[in-house]
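Report on one structure; see the data block that follows.
As you look at this complex, bear in mind that one protein chain is not there, while each of the others sits in place.
To keep things simple, chains are lettered A and B as they appear, and every chain counts its residues starting from 1.
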Amino acid sequence: MKRIVINPQACNGCGICQLVCSACKAGQWHPAFSRIKIKQMREYNINVPVVCQHCSQPPCETFCVMNLIYQEPLEGYVLRREERCIGCRACEIACPFSAAVFDPIKEAVVSCDLCGGNPACVSNCPEGALFYMDEEQTADSKRRQTSRLKLIPSSAAGLSRRASL
Amino acid sequence: MRIMIVGNGAAGNQAAASLRKYDSQCEIVMVDRESYMAYSACALPDVLAGWIPLGKTFLQQESDYSGLNIRTCFGQEVNEINLENQYLETGEEKYYYDRLILATGSKPVIPPLPGSQLPGNFVVKSPADIEQILLHKPRKVVVVGAGNIGVETAAAMNNRGCTVYLMEMQDRIMPLLYDPKPAAIIRSMLEKEGIQISTSQRATRVIGEQQVEGLLTEEQTLTCDTVIWAAGVRQNTELAQKAGLKIGSLGGIEVDKYMQTSHRWVYACGDCVQTSQVFTGKPALSLLWSSAKSQAEAAALNCLGQAVKYEGSCSLVIEEITGVPCAAIGLNLQGLQDYEVKVIEHHDADRYYRLLTVDDRIAGFQCIGSIEGAGAIFNLIRKGTTLSEVRRMLLNPQLISSMAWYIDGAKYL
Partner (left out) sequence: MEKLIFIDHLKCVGCATCEMVCSLVHEEICSPALSRIRVVRYPTEAYNVPITCAFCESPPCVAVCPTGAIEKNLDTGDVAIDFALCIGCRQCVQACPFGHMNFSFARGTAFKCDLCGGNPQCVEFCWTEALQYVPLERALGDKRQAAARNILQHG
C-alpha cells in the first residue's frame, strides 16, 4: 500500500508541491488551497511537508459528525464524501498532522486523496523530498541507510571480515 | 453469533459498522424506537440556521444497511430486556441474542415547570424536532441553556431572522467548556450579532393560554412565541435499569474499560454510558459524537472477543461563532478544580488561546480565532506528554523533522 513518504532533510521549502496541489485539486494557484503544507521551523532552518498520512485507524473518521470519511477498500486511502461536509472542522483538530484543510470557497474540509494513485506533489518535487512508496520500501530504505553506517567502521579499521571464524 | 444493537444513533451505527468490518459472518440486528434512518444530531442546528436542508442530515439509506447485511427493526420500541434468557421484547417481537450492545443515547430534558408542556416548547435532538420548530414559524425565541447546543441553536435562530434571547443558569455561557475569560469573548461575539444574553438566570415558568407567549425568570418576564430548551440531557437508562444492569453515580450505564456492563454479555456505548475522563481518571459523561463512535468501536471489538480498552474520554468541541472558529479541548478550570493549574494565555487582535497545565502536563486548551495546531495539542493531552518533554523534543532538530505533526502546536508553548 503506497503512501506519501517525506524526507524532510531534502525539503528546501520551495512550495512547488503546494502550488501544484492547489492547481490540480482546487483550480487555484495558492498554497491556501493545497492539501500538502510546508511547515517551517525557522530557528533550525527546517522545512517539513505535512500531508494526510492515510492512517489505518484515522482519528478524523471518528470525529466526523457526518460520517463522510471512509477508507477505500483496496488501498486503504482515506477519502471524503465532500458534498456531505457541513464545515464543522472537528476533523482538523482530531488530525495530529493538521492534514485536514478548510477550503473557504467550498466551505468544506478537504484532505489529500493521493490524486487517485499518482500524487502530483510527488512527481513535481524538484528536491526529492517526497516519495510515493509502500511500507516495505520505506522500512527497507531506512535499514539500508543504517547498515551502511555500520559497515563503514569495519572496512575503515581494516579488520579482517571473518576474524573469529 | 447474533449481536443485537439497541439504538440507531452515532454509537449504534458505529457499533454495527465496526462489527461488520471485523466479522463478515455474524448476524447483526439493530432496533430503535424512531423510524428514521441514521441522522447526524450535530448537524441539526445548521438546518435551523437555513444553511443545509433537513435531508442532508441523514447519513444512511436502507441499502446501506442491507448492503452490509445488517437487519434493521426501526420504529419498534424495546420494552424489556431479559438478561438471564438473553432476549429483548418489543411490542411486536421477541429477539434472542448472543451479545447485546446498548446504545440508547440520551434525551434533552424539559424541566417540569408550569407551562413547559404548551405548544411552542421545543428541544433540538431529532429531525422531528426541527420540523416542528420550523412549522411553528418562530419569531421571538428564548433559548434556555447556553451550553454548546444552546449557543449553536441561538446563533442558528438568529441567522434565520428571529429575535433571540439566550439564557443561562450559571454565571457564564458554555460553563462546562470555557473558562470565564474566553466565555466572555464568545459572549460579546454573539451579542454583536444581535443575540441578547443573560447569565445567572433561571427559568421559573412558561406563560401562555393555548401556546407559548412568554417566559418568566426569577427577575424578569420575557415575551416570546418559542422556547427552546437546551438545559441538559438525561441518559436513556430505563431499559438497562429495569433489566438490573448497574447504573453509575452520574446516571449513565456503568461500563468497564472494555465497554462491558455489569452483565458479561451486555456492552454499552455512547451517550447512555459513563466512562472515565482521560486526564483525571474520574467518572465522566462524554456526550459527544466522537466519544460515541470510539466507544462503539471498542464495544464491537470486545463483543467479538478481542479485548480492546477504551482509553477514556477527552472532550473536543468546536463551533464556528459568526464565522470564527472556537475550540475547547480537554478540561477547563471548573473541571480541574481539584488540581493546581497553571495557565498560559495569549490574546491579540487575531486570536485568543489558553493552555491549562497540571504538573507540567497539558490538561486543557481553549482557543478562539484560529485552530491551527490545536490538533497537536489535542493529541498531547491524550498522550500525556509533559511540557518539558515537549520542549526537549522541540530543541532537537533531528527529531523535530520527524515530528511534523508537532510543529504547528509548538507555537502555543
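Note that contacts are C-beta pairs under 8 Å (C-beta built on N, C-alpha and C of every residue); 3 or more make two chains touch, one makes a residue touch a chain.
In this text the structure is predicted, and so the values were computed from the model without any measurement.
Here the chain not displayed is in touch, across the complete complex, with A, B.
One of B:Arg139, B:Lys309, B:Arg391 or B:Lys411 touches the chain omitted from the figure, and that residue is B:Lys309. Residue B:Lys383 is the one among B:His346, B:Lys383 or B:Lys411 that touches the chain missing from this view. When the whole complex is considered, the residue among A:Ala10, A:Ala23, A:Met41 or A:Cys55 that touches the unshown chain is A:Cys55. Interface residues of chain A facing the missing partner chain: 1, 3, 5-6, 53, 55-59, 76, 96-97, 134-136, 138-147, 150-151, 154, 159-165.
Counting over the whole complex, chain B has residues 298, 308-309, 311, 376, 379, 382-385, 393, 399, 402-405 touching the chain that is not drawn.
One rule holds for everything that comes next: only the chains that are shown with their structure count from here on.
Centre-to-centre separation of chain A and chain B, using mean CA positions: 32 Å. Residues 6, 8-9, 39-41, 44, 46, 48-50, 62-63, 65-67, 84, 86-90, 92-98 of chain A are the ones that touch chain B when the two sit in their complex. Within the complex formed with chain A, the residues of chain B that make contact are 10, 13, 38, 40, 42-43, 46, 51-52, 56, 59, 289-290, 293-294, 297, 316, 318-320, 325, 327, 329, 371-376, 378-379, 397, 400-402, 404-405, 407-408, 410.
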